Structure formats: structure tokens, C-alpha cells
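Below are the C-alpha cells for one structure; questions will follow.
Incomplete set of chains, arranged as in the complex.
Which chain is which? They are A and B, in the order written, and residues in each are numbered from 1.
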Amino acid sequence: MSDLKPLVEALLFGADGPLRGDRLAEVLEVEGVVVNEVLRALQTEYETQPRGFFLQEVAGGYQLRTRPEFADYLRRLGRTRPFKFSRPALETLAIVAYRQPVTRTEIEYLRGVDSGSVLKTLLDKHLVRILGKKDVPGKPAIYGTTREFLELFGLVDLAALPTLKEFSELATDADMDESAAVLPREVSGD
Amino acid sequence: MDSFSVHLDNFTGPLDLLLHLIRKNEMEITDIPIAEITAQYLAVIDTMQTLNLDVAGEFLLMAATLLHIKSRMLLPQIAEDGAEEEDEEDPRAELVRRLLEYQKYKDAAVQLDELPQLNRNLYARSAPAPEVVEEGEGEFAAVGLYDLLQALQQLLVERPEPLAHEISAEQLSVADRISQILTALQGQQSLAFTDLFSAQISRHEVVVTFLAMLELVKLRLVHLLQSQRFGAIWLTPAVAEPTGLDSDVDEETLGYV
């Protein structure tokens, strides 16, 4: 088992996306339980040792990612630029994520505004996809989130989305600050 | 009232603006003072200098909704037999439901944005190890229907004829609506704004109607009057015979195409 650790680390390191446990088992020609054991051991190791990265369970697989506390420095490298979500984009994405499968009409009823262009941008960015058609008159397209969406937000699956708060009254401005909380963080390297 | 300092650009939509006004005034969601909130809402709309029409349509639609609720609140609910109707739902109920529902997703959007995000808070390796980069063929890369449609769309742009019959987005235009309103007004003293809509009207038609109405006011073909007592909007013809104009309103010049 212990001699598999460096090898699994190498595979996680070399993969170009999250690696599924069963894929690892296939490549290593070992049982899935063995792989899971190694993955857990690595996870513990990265947590207890002072490392630059950790093992994240994401989109049904496992991926090595840098620790969030180093984000400022990595941004200075200027390698990949983060998405900067507008508030309409985030609202629309949240509705698609939580309500999928959802039609454009439903999104627009919830938001109270036309959401065609926002939806198109989310489709362009591969965060939202067309799942098919709804079996109602007019056969509107139904939308859902993608694997890339899970990867972007570091979610194992849709069940890992933060729990929706049910409101029975309006939150106060202190509970939910209009602008400050929603505006994307400033990411420039200054 | 500092509501005049509110900029529409700061709001993602009319529900967002309403939420802000309600919170700012510390109003009770289950008992919104509809007259007051309507006045404040309209004040914000009025002070808008630059009108992004695409957005404005929806803000105006909400204004109409508020005015409608306001008039229903003032109107005593009288049933056929003259007795007070008790089962009648509060006219504000649907709006309250929508506000609460909207608030839920607005909050979810904030939570989503707070999640550690790839390439913002954490980074993965950008390129696979050299050993892995090797042309091979395994499973198919995830490709969405959207990509398929986009490929087709691109073809349509380049060679529009063969598949063009699939696109038939026949929707009511502002110019059409202007003609319809003028026709409806012919020979009338006035027309209730609500009479312009049938029960099953689509959201698109409501917005188009609003835009048409604004255009008619701008062209000085129609006056809008609001009755003191019920707050309903009435349309009255500004000229006796709106001849000729109902047939050749040019959509291009209106800028709504």
C-alpha cells in the first residue's frame, strides 16, 4: 500500500483533470478499496505536512490543487485569469445550479429580467449546458450545469452545493449586504 | 428621500430594486405599504436619465404590477351578492412570494461566489505531465448540445437558406403593438391600460405594450392619465384622428428591432 503512494501522487500530478477512483484502480491494476486507502493516506499527509497543495475531491474525482492561502502569490504568476462573474451571471448560474433542469422562462420569472444574454455567456463558458427539451407545449430547452461548473467551484457533485436558505422574511441589509458581498473580489496583483 | 440617489445600474432587475427599497425602509415583507413603495419605486424610475430600453421594459413592467396591486388594494372586494369577499387573496401575495424566492437565489449567488474558486483561490496544474501528452483515442471529450447547436448556427450564418425554415421567431413587435393600440383607441374617449391585456398575455407582450405606450407618448399621440382614486392608468388619444400613422411606423427608427 505505502509504495503506491508516490505512484498515485504522480498520477494525480500528471493528470489533466480530476481523476476518478475507478480510473486509478484500472491504471494501477488494483482493487478500488486499495486506491481509496491510498487516497485517504495522501489526503492526511497533505493536511499534516507543510505542503503547497492538497487533494480535493471534485466532480466525481480527485485533483491536486494549491492551498487557498497561497492564492495571492499564484495570481502574481499571472498564469490563468479567474472568471470575474457579474451579479446577473452569478444569479443565473445559482438558479440553474439549484433548479436544474430549468427553462429560460423559469429563470426569467425568478429573476424578473430577460436572461438570454447571460445564459448564452454561461453556455459559452461551458458552465451551463442544454440538457434537452421540456415536454410541454413549445418544447423549450432545459438547462443544467456542467462538469466544468463543479470543477470551477470545487464541488464533488450537485449535492455538495451550499444549502439553500429558505426566507420567510426579508433579510436585513446586515444579513445580506447588497453589493459588497456579491461583487467579485478584486483579483489584480497590486 | 435619498431614493433619488439610487442608480438602476446597481440592480440586477426590478425585484432587486424592490428588495432594496423594502429593506432600506425597514418595511414588513408580509405587509408592504404598497402606496409608499410604489411611489418610491416610480421615483427611482423617473430619475433614470439614460434608459437602457432592454432593461427598462422589465422595470416598467414591475411599475405596472405595483400600480395594479395598489388599485386592487384600494378597491373593496365586493362579491356578486354584495357581501365582502373573505377568501380573496391579498393582492400583494404573489409579489411577496416572488420577492422571497428571489431573495433565496440572490443569497445562493453570494454563497456560490464565496466558494473557493479554481484559478481564483486555488490552482490546478495547467498542463498534464509530458508522459501523458500523447495522441491517443479513448472516450469522447464531454461535448454539450450547445456545441452542436453552435456549429449548426455558424453554418446558418454562412449559408442561411437551406436550414432557415427552422427559425421562425414570430413575435409581436413594438410597431405592431403601436398600430393595435391606435386602432383600439379610435373613436374612444379613453382606454384603461389594463384593457390592453388579455388574461393569457405573455410577458414579452406586456413589455412590448409598455414600450409601445411610451413611444406613443413620446410621439404625442396618446396622453396617459392616472385617476386620483384608484391609481389606474388611462390612455386617451391626443389627436382625434391618428391617420396614417398606424400603418407606417418604422421599426428601425424606433430602435426596438
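One rule holds for everything that comes next: a residue touches a chain if its C-beta (ideal position, glycine included) is under 8 Å from a C-beta of that chain, and two chains touch if they have at least 3 such contacts.
Everything numeric here is computed off the predicted structure, so don't read it as measured data.
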Per chain kind, how many copies sit in the full complex? A x2, B x1
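Everything below uses one rule, namely that only the chains that are shown with their structure count from here on.
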I'd like to verify one number: the distance from the centre of chain A to the centre of chain B, where each centre is the average of its C-alpha atoms, in whole angstrom. 31
Which residues of chain B touch chain A in the complex? 10, 12-16, 19-20, 22-24, 28-30, 54-55, 58, 62, 98-129, 131-132, 142, 144-146, 149, 203
Seen from chain A, its contact residues with chain B in the complex are 10, 13-17, 56, 63-68, 71, 74, 79-83, 85, 87-88, 90-91, 93-95, 97-98, 108-114, 123, 126, 129-132, 146-147, 151-155, 161-162, 164-173, 176, 178-179, 181-182, 184-185, 187
